[in-house]
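Have a look at the structure that comes next, please.
Left out: one protein chain. Kept in place: all the others.
Labels A and B are assigned to the chains in the order they are written; within every chain, residues are numbered from 1.
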Amino acid sequence: MQHSSLEERKQHYHDCMSQYKAKIVICGGTGCIANGAMDIFHRFEAVIAAKGLKATVALQKEQADYILSKSGCQGFCQMGPLVTLYPQGIFYVHVKADDVEEIVEKTLLQGELIPRLLIHDDETGEPLPDTAHIPFYAKQERTTLKLCGMIDAQDIDEYIAHDGYTMARKAVLDMTDQEVCQAITASGLRGRGGGGFPTGRKWDLTRVQVNDTKYVICNGDEGDPGAFMDRCVMEGNPHSVLEGMIIAAKAIGANCGYIYVRAEYPLAVERLKLAVKAAKEAGFLGEQIFGSTMNFDMIIMEGAGAFVCGEETALMASIEGRRGMPMPKPPFPAVKGLFGKPTVINNVETLATVPVAMQMGVENYAAKGTAKSSGTKTFALTGHVAHTGLIEVPFGTTLREIIVDIGGGVINDDGSNCGADFKAVQIGGPSGGCLTQEHLDMPLDYDNLLSVGAMIGSGGLVVMNQQTCLIQIARFFMQFTQNESCGKCVVCREGTRQMLGLLEDITEGRATKESLELLEELAHVVKIGSLCGLGKTAPNPVLSTMKYFRDEYNAHVFDKKCPTNQCQALSCYQVVAELCKSCGLCAKKCPVNAISGAKGVPYVIDQDVCIKCGVCMETCKFHAIVK
Amino acid sequence: MKKMYATIDGIQVPIEGEKNLLEVIRKANIELPTFCYHSDISVYGACRMCMVEIEGRGLQPSCSTAAADGMVVKTNTREIRNLRKMIVELMLAHHDQNCTTCPKSGECRLQEIAQQLGVSKVRFKQLADFAPFDDSSDAIVRDPSKCVLCGDCVRVCSEIQSVGVLDFARRGSASTVVACFDKPFGTVECVNCGQCVKVCPVGALTPKFQINEVWNALHDSKKTVVVQIAPAVRVAVGEYFGYKPGTATTGQIITALRMMGFDQVYDTSFAADLTVLQEGDEFLERYGKQQNLPQFTSCCPAWVKFAEQYYPDMLPNLSTCKSPQQMFGSVCKDQLTKMLNISREDLVVVSIMPCTAKKFEAKRPEFKEGNNPDVDFVLTTKELSLMVKEQGIDFEKLEPGSFDLPFGFKTGAGVIFGNSGGVSEAVLRYAASKLNHGKMIDVKELRGGESTRIAEIKIGEVTLRLAVVSGLANARKLIDKIRRGEEHFDLVEVMACCGGCINGGGQPTSSDHQHVSKRAKGLQDQDKMLQFHSAQENPYLQELMRDDLTAEKAHHLLHTLYQNRKRISLEDIMIRKPSAETKISMKICLGTSCFLRGAQTLYTQLNDYIHSQGLDDVTEVSASFCNERCQKGPVVIINGNVLEHCTFERAVAELKRIQ
Partner (left out) sequence: MDHPIASKFDRVCQILEHHQRNPHKLIPILQEIQAEYLYLPEEIMTFVSTALGLSTSAIYGVATFYSHFTLTPKGKNVIKVCDGTACHVKKSEGLIQAIEKELGLNAKKRTTDDLLFTLETVACLGACGLAPAVVLNDQVHGLMTPESTLKLIREIKAKEAEVVCNTAV
């Protein structure tokens, strides 16, 4: 079958595009769609038509005045819905369907900016016209994410127009498998799913296995709560993942690939399926790809709701139709993986980075970042910061730069911005540890973080303000891990359950000195004894918070107090004598008769009897009872 | 070849192709504590007890790590000791710690390891959310409050027996080992072989004890209680009293049983001799007619249930002979009631077996007269040892006794029944005498350690091709080959337990890795020590057959029929009821056999045909899950007319015909 070459397709794309006066890109990530992005999309169609002009929807590319396009997640979820107008790159935020009329009239037709729809500088208040000026974007180095949020994920030609699939073609036609492995090794790329294992080396270990059947698996089972980097890549630039897999397949000698996606990401599943279809039609997947002798098939499988299936041996068990229970390693997947064959399993981001690193030149990619952690990393910046969203920065960036420069500073519960005064930053999700003020200026990379008891993990970064109870955070993560434990090994199965029990004792005031000691001892055992990564990293939030916030633990255990007042069972309800009007309503409502007093005398709550239900505080009309 | 060594706790040990580091460590005389490791089944790696410190590699599980030349290993560091103790504490925190009332007390690995590691307290909260206690099965009792989730039972049932009735359900600390849909054990496809009981390190799976029922019968002065002992029991029960595996303690067992109050002590091997004659005659007849070959042995009740469930089309090939246990029961009750002038109800027959499936067999409805079973109670080897201990008998010091006559007399043929290959050898000795005009031959080819053995035996002008297989997964493989026509045999012996009854579910567990072959040798030695080695030489048996067992009576007492247990569901599923009057009623069988013969495709094709002919409104379509015509599938029933070996064309022709 004759296919047009990549160059022909690229040229054709540009020829088509040149006819349009402007390109309107609406962010179509899950967040913005939830916020009404599709309404805006259709309103643009309607308004433009009403003005007697024509707007085409990207894939069709007919003759028209304007082209409307839906991109993947642009990362600034909090500010959505987002509309970008090209060629100028004008970046409108918080757009509503009713604003469309004005945008078309003023900006599209008359070239005027609408200040209220622009982001304003935090200090000067000046409106900022495009992303190059917005600190949230300007301070990032969107490398893997470069095309996410810019291109239409369902348009393979737009990907090709940005030199997409040229690296896959080069690898398949012009390079040997060994050369591909060497190139990726030279790039310094390390597994972005959390393991940080050098990708080129993993490929090479699989390459040398002698077997007619080998597999490439893309691990899209991003289950870390608070992480959505992989989702954005799969939704926003699925072809980059496919291209990475094709290059991996060439590197190891595989003829079949699997993409395992969480079923909770239906949009990602849909976009990947469409991308595979388009790639097949173009001759990049299937038989004799790029006109070579290589065959490479792709199968997409949806997960069925098990976080543990993000672990590679559990993932493979799941593809094989079994319970997702991990197996001891060795044997490693490179030697004996899916269906017993040599297999490479890589994270979505790792695979999407492969063509990007090759395109810019692997030495140039290696030059970014730090000596042992080259390149860039995406992070999901969430929690108590002014600007939450998906970011990408080179390794070596500091927490200060992320939280203050990009994130815009820490936000307290009362809404005030306190700059860099966070209590802790959880990095790496339920497998990770926390970082504190003392790490503000530490360059972030794989090894630095490990040395302080944390890990990059998949890239979830949750910022917590001073009003957060960190024991509650540790308990929350342990609850998650415990729920997702597969139950195979005694250590994780029983260990996480007992750890959760101990944490609950601490937050509910039942803990003793022995509880703390037992918790620490158990955490160490779970860390070294568990069968798989889930169990081995489950104690990290506990160990890390114990290391940096021992005082807070001590307060909960010995003083039976929660310094941030978040733990309901440890709250201390008290009557403020000056404000008390002695109406006696609180005493009447108290279910355990803990409040006593008389007319003219302020009422008092007996702390020994109080069950901390909070009804008195709700009842008091004079706000005389505080926690 | 360069010799390879590993250093284990400072001791150099050669590496000679062991499966894993754990087995190399054994050569340094260190037995690492384990729960989930079992050399016969796949590595699981879940209990984490066998972790060791490998220089340069840190803490690794030794069961799943290969030994490498130059490895330096420490097995007992402070970290490892803490880890092991804490694992046991965690297990105990989610375990019913009532050891004293647990049937596994004294034999329990958790108890043993807790003591061994010096675990003196459990610092964790006691969790008690267990699945319910399940004693619905006649043979095996499940107690989830004792389960440590090592998964050994799951893997044995699936890998060695290919039945797969147990598996994990749910996840995390809610995980349990259950039968499908949490059904009671007695209602599912369990064949009662008891291999799960054998591998269970704790008291989660135990045989269903009938000790109290037997004591009650012994205390009842109105009852005459007789007992039969299976061959495999005599070379194993001594292990409960400190004897090595394979030591025959028959004489002491007999004395102990008399002290307990049994009126007569007999030998199952007598009935085994009878089985040899009946089965031998049956075989020779079939061989002469070349009908229903191969003949499968039928003395293993787990294999019988397995065949009824998965190979009902092969049931005609099963020998119609009852097992020795059951032949004994029916003959004994027939003869002794007359000899002692007592009623059946007042005669209690107890059997002592190495097997849990025998408990199920004794309760089969075919094995009774009226309401009175041929065998009243079955005790496992374990239960015998408990009864001896309960009475306080000092087993080792007993004077040996002898069996009572006539049912205590046997030949060597009856004794080797306990070994895999023993039944075939015994039958062949008899058959050879008939085919070879009285000359008997010694059949050594059927002995050995491999679980599937094939032999060609020349007897006179006849060459018989035999297969001996133990372990049901091996049986399945062999039968599938026979079905596909890849193999042909005249006689096939199937034992559910690898190695035969000596390795049954009711036998003692042993730390001696050679215990099976030692017990097998024990029985072979017993055979050698007897005066007669072939069943037809048993004078008491000859007398019985001559004086009392006519052909008709023998058929009634000694032979049986089997039931097809293929049906998954008793009810048919109504798929479509017509909106108008029913003119056509079509029922298609979708049970496994028919399914494998293309029933599902046929179903789709016929449905499409009915639809294309516009007959939806007048056709009632239903599916059944077995019409018990499995060897003639696919089976389609149209308006009451049964079409066997049905094809699309035949069905369409029938539909056209009735219109």
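Operating definition for what follows: a contact is a pair of C-beta atoms (placed from the backbone, for glycine too) under 8 Å apart; a residue touches a chain by one contact, two chains touch by 3 or more.
Predicted model, so just to flag it, every value in this text is computed and none were measured.
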Option from A:R142, A:R323 or A:K336 whose C-beta touches the chain left out: A:R323
From the list A:Q78, A:T213 or A:N255, which touches the chain that is not on show? A:Q78
For the chain not shown, which residue from A:A22, A:A248, A:V462 or A:M546 touches it across the whole complex? A:V462
Among B:T75, B:Q111 or B:S158, which one is in touch with the chain left out? B:S158
Would you mind spotting which of B:M4, B:L127 or B:A169 touches the chain that isn't drawn? B:A169
Just name the one of B:I30, B:C99, B:I575 or B:L615 that touches the chain not displayed here. B:I575
List the residues of chain A that touch the chain left out of this view. 30-31, 33-35, 76-78, 80, 222-228, 231-232, 263-266, 301-307, 318-324, 339, 380, 382-384, 388-389, 426, 429, 460, 462, 464, 468, 476-477, 480, 484, 486
Name, in rising order, the residues on chain B that touch the hidden chain in the full complex. 158, 163-171, 178-181, 188-189, 568-569, 573-577, 590-592, 595, 600, 603-604, 607, 623
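Operating definition for what follows: only the chains that are shown with their structure count from here on.
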Residues on chain A engaged by chain B in the complex (per definition of touch): 306, 323, 325, 327-328, 330, 482-491, 493-498, 501, 514, 518, 521-522, 525, 528-531
Residue ranges of chain B touching chain A (in the complex, touch as defined): 43-48, 51, 59, 61, 63-66, 79, 82-83, 86-87, 90-91, 93-94, 123-125, 127, 148-149, 151, 168, 170-175
